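One protein chain omitted, others in place.
Labels run A, B and C following the written order; every chain starts at residue 1.
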Amino acid sequence: MIDKRIASVDEAVANVFDGATVMVGGFGEAGSPIELLHALIDQGATGLTVVNNNTGSGEVGLAALIKAGRVAKMICSYPRTTNSTVFPELYRSGRVELELVPQGTLAERIRAGGAGIPAFYTQTAVGTPLEEGQERRSFNGRDYLLATGLTADFALIKGRAADPHGNLVYNKTARNFAPLMAMAARTTVVQVAEIVALGELDAEVVVTPGIFVERVVAVANPQHESVLVASGVSYP
Amino acid sequence: MIDKRIASVDEAVANVFDGATVMVGGFGEAGSPIELLHALIDQGATGLTVVNNNTGSGEVGLAALIKAGRVAKMICSYPRTTNSTVFPELYRSGRVELELVPQGTLAERIRAGGAGIPAFYTQTAVGTPLEEGQERRSFNGRDYLLATGLTADFALIKGRAADPHGNLVYNKTARNFAPLMAMAARTTVVQVAEIVALGELDAEVVVTPGIFVERVVAVANPQHESVLVASGVSYP
Amino acid sequence: MSELTEGLGLTRDAMAQRVAVDIRDGAYVNLGIGIPELVAKYVPEGREVIYHTENGLLGMGPSPEEGQGDPELINAGKRQVTANLGAAFFHHADSFAMIRGGHLDLCVLGALQVAANGDLANWSTGAPDAIPAVGGAMDLVAGVKTIYVITQHCTKNGDPKLVETCSYPLTGLAVVDRVFTDLAVIDITDSGFQLVELSPGVSFDYVQERTGAPLIPIGETPSSGGTER
Partner (left out) sequence: MSELTEGLGLTRDAMAQRVAVDIRDGAYVNLGIGIPELVAKYVPEGREVIYHTENGLLGMGPSPEEGQGDPELINAGKRQVTANLGAAFFHHADSFAMIRGGHLDLCVLGALQVAANGDLANWSTGAPDAIPAVGGAMDLVAGVKTIYVITQHCTKNGDPKLVETCSYPLTGLAVVDRVFTDLAVIDITDSGFQLVELSPGVSFDYVQERTGAPLIPIGETPSSGGTER
């Protein structure tokens, strides 16, 4: 029988390997899987390529993972945020690589990766410094850039509720990149506030069908990045 | 104020012009906007290019539009269905053109059109007769074909419920192509069984946000193609 | 058919049952229209399989009870179905993202011809007056991880459907992994058709005579370059 429930966050991230590409859900703190990220710090995998819109804030969650030196490369659209000091410091000292991608191109590249599309064209960034190294091509008299699909070994995301098949629903703007990352990663690990019985999620309202999800772990009262940062918490 | 409600199906399709490209929702009879199609037949627009997965069945709905000689070209994946005699006859006598597109490529081309993506690559149809005329390109050692985005002047689709802003939810597998066509058409016309007050559709469960919808018309008890065909109905 | 195979070979239901044996617990599966649809009935007790239908449903269940159907809850063959507990509805782009993105474990399809290199022809006989219609077949064979074919070993005229090279228009290049026929189970390998299993009472020679390309006997692995292919 199909039961994707995992007992603990530690078990859920146990097989993340050194050098893995890890997509991390969230836009700012909304949808950031703090508990999975802390479990990943405890687990110790290093040399990671991490895909997220930002680079975390304070010294918790994604920022703590970066601070711990586990991230070799970030792929993101906006590595600078209020209270974001960890990444800038490591970046300036050349200890972490950055691939800067416009936010919409980043989202679409992740979806493409999940949808088996190796590449697509977009008008975003034509004629800007971010065009560098990309192929330009004209369609119907307008110029576009070729963008390639992104896939990952793991996705760590956060949902509101899941069922044992891995069907997911989200909370408000915490949805953001999560449904796309679930599609693009070989192993998608989800922390949810609540695991409900099969059939409790209406088939019409499931946002991420279980086929895109490998592991579901309950974190009943997830921490909020802004609260941790305001309290001066530094993980571990 | 924003109110996309239209009083009648006739008014809803009144400005469809000769030679327009019209995307029609539905996979088989599920999601087929029969009443909008009949209104379009009454309205008289001709020389249409129609995008639908199939070509209708019997002599109602899409099949009736084709039979009336209004369709110059069909873009679809499967023009042959049980009880589908109208299209084959016109096709064999050269009175309607056919662009055959694999179903998944058709769906993605419509989404691409709606998402501002002029073209993307797909492995589907590589090495088959449907590769003809398409560009082949290799990514990471595998061959793919270039597929272009599809847009339309109008989309005629069917939903379960809408609000005055045009937010939509669907019924089961009647969803199929409708959310994509709503994105890809300049003017999206939706028939729904029920128009509810603003706020009655939960923001978490809206499938098609109102930005993709221009006109909403209530058809309280929509007809089912299979019932009409079984009763031998021929429209008009 | 019974004339051609002289009473030997599996019935359609027995073929479907044989396919079902090879479907693992927890698999996400798309079943083509026709004989493949029969497979769902025979999945062994204790295995949970989730069925995908490309028109937008994961967790497809059996046909509804008489009078309980919804004309807007149908499968890819446009027949009324049901939705199991844990099902999800989605639009066509998401549905084919599952297919093209390699998220489905298995697809079971019918065939007109299968070539020894795994090429599949199952959408058109290429007849000049035929209305071409492909549906989702090309997407499925290109995207799904494993492709099983279930088919009669020969056509109604007695011609082999397993051939050296397909003469009908292709659905996909080198896509088939395993073929289940009334006479045998055959894998597609780098060396060609590898016989895996014979139906009861069927001999190697009997199958070989009805196959348009060399069969590698059960258990034999040709040394590199050792076969005609």
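Heads up, the rule we're going with is that a residue touches a chain if its C-beta (ideal position, glycine included) is under 8 Å from a C-beta of that chain, and two chains touch if they have at least 3 such contacts.
Here the structure is a predicted model, which means the values were calculated and not measured.
Kindly name the visible chains that come into contact with the excluded chain.
Per the contact definition above, the missing chain touches A, B.
Among A:Ala14, A:Ala72 or A:Leu130, which one is in touch with the chain left out?
Counting the whole complex, the residue in contact with the absent chain is A:Leu130.
Please give every residue of chain A in contact with the chain that is not shown.
Those residues of chain A that touch the unshown chain are 27-31, 53, 77-82, 87-88, 91-92, 98, 100, 102-105, 107-108, 110-111, 122-130, 170-180, 207, 224-227.
State which residues belonging to chain B touch the missing partner chain.
Its contact residues with the unshown chain are 1-2, 111, 113-117, 163-165, 167, 183, 198-199, 201, 203-204, 206, 209-212.
One rule holds for everything that comes next: only the chains that are shown with their structure count from here on.
Select, from all pairs of chains, the pair with the highest number of C-beta pairs in contact.
B-C
Considering only mean CA positions as chain centres, point out the chain farthest from chain C.
That would be chain A.
Could you put a whole-Å number on the gap between the CA centroids of chain A and chain C?
37
In angstrom, rounded to a whole number, how far apart do the mean CA points of chain B and chain C lie?
For chain B versus chain C, the centre distance works out to 30 Å.
Quick check on chain B: which residues sit in contact with 2+ other chains?
Within chain B, residues 108, 122-123, 170, 172 contact more than one other chain.
Scan chain C for residues touching two or more other chains and write them down.
57, 83, 89-90, 93, 96, 99-100, 143
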